[in-house]
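What follows is part of the complex, with its chains left where they were.
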Amino acid sequence: MRSKTFGSFAEAVADIPDGSVIGIGGFAAPGTPYNLIKALREQGAKGLTCVGNTTGGAHQPRMPDIASLVENGQVKKVIASFTAATRPTDVLPFTKYYESGEVEAELVPQGTLAERMRAAGAGIPAFYTPTAVGTELAEGRETRKFNGREMLLEYALPLDYAFVRAHRADASGNLVFRLTQRNFCPLMAMAAKVCIVEVEEDILPAGALDPDAVHTSGIFVQRLVKVPAAPEGIWAVRREERKK
Amino acid sequence: MSDNSARPIHASAPSGAPATGPVKGWDRQQMADRLAREFQDGWLVNLGVGIPTLCSNTDIGDREITYHSENGLIGYGPVLSAGQEDLHLVNAGGQNVSLKPDSVTVNHADSFAIIRSGRIDVTVMGAYEVGANGDFANWKVAGQKGGGIGGAMDLAACAKRVFIILEHVTRKGAPRLVPSCALPVTARGVVTLVATNYGLFAPTGQGFRVVELAPGMSFEEVRAATGAPLEG
């Protein structure tokens, strides 16, 4: 089997061209591919469309997130369920770039965002959902009644690349996530042409994972990079900071 | 699954109103408690970030509630203190929660399949405004470009019941219970119960019916602070 394992984050993201559409997994910390985002910031690709639940929070210390790519001038557009925090007093690093018009954004309800990527990965070009009917997000858009209830037409959201973080992987790219680390990650893997995974544990030989307990099949996974020990592994930084 | 029954009920002053001598109104925990007492045995409940989270502190006896978190967690227990937490396990507010024996994790599409198919018995959310017509607004403030939706629109459109917790008036004293929302709505005609620091109310289409007044609040006082007709 051709190895899917890359020796560094830099190598794993080296060929990503300008203008790519990249899904960034994670919900809060779990599943967020901090190392891959950091590598992409160093790689420098521009004109990116980044898809994620959020653009990153206002927490200190700052972690590598979509907003950090925005700050680095690499992002043209963001597709997310937040362009601002729910609490008006929390100011997200991203928000000013959007408000000033430097970066475009498409605001999508979280479940619709997940389902649009699942649809892309399932060959479904479009589907109907009750979510957002009657809101500003549905203005001027196509709706249709099913069983008397108005539904909004939503389109698949395909990705060029998915960046995800998994707990375990085998050499053929089968992935297992731990607890709430899973979130958007399997859907982004399905929706993407190329899925790049940062893996917390040592990459296992094929056969080490229970076939019934794999969350993402290796047919959706092209590249694996082992997360090094702290402090390079980044995660630990936040853990240490939290202890203070 | 009332694991939180031993937790103290918060006894802070009513928020949004000055603490003046005798108890007047509900504090944040009491607003949450009042809604939580509506939860029925066996319900699947989704609690929004902020005050709604406090519903899980309420003692509701031996009624079994399963909490659903939209990031793919079905069944979870109390927030853990620093050092005790599992960093792979967070609720929708990013808090490190604990597992219950029957907890299950799923991906985001499966989590919202549960929401969209109407299996959430109640979602409890904060809001800026609630309309007498059952609309509510909680994702965008006036004049803002974009906003913060998260899972709110999915939950609001699809849960069997939508309960709202909010301060009865703004900091400037303007009513938050209004005939219809001025802000962009999160969903239309879905709210069935609203807890404020002044009491518990049900939108009726034309106004709000008083289900219960908080201690020390008079009907007249609440009517004056409500933007839509108050029904006794």
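Before moving on, here are some points about what is shown:
All chains are identified by letter, namely A and B, in their written order; residue positions are counted from 1 within each chain.
Note that contacts are C-beta pairs under 8 Å (C-beta built on N, C-alpha and C of every residue); 3 or more make two chains touch, one makes a residue touch a chain.
For clarity, every value in this text was computed on a predicted model and none was experimentally measured.
Copy numbers for the complete complex, expressed as a formula over the labels shown, read A x2, B x2.
What we mean here is this: only the chains that are shown with their structure count from here on.
Between the CA-based centres of chain A and chain B the separation comes to 28 Å, rounded to the whole angstrom. Within the complex formed with chain B, the residues of chain A that make contact are 27-30, 53, 57, 81-88, 95, 98-99, 105, 107-112, 114-115, 117-118, 129-137, 167, 177-187, 215, 235, 239, 242-243.
Every residue of chain B that touches chain A in the complex is listed here, in rising order: 49-50, 69-73, 82-83, 86-90, 94, 99, 105-109, 111-112, 115-116, 126, 138-141, 144-154, 157-158, 184-188.
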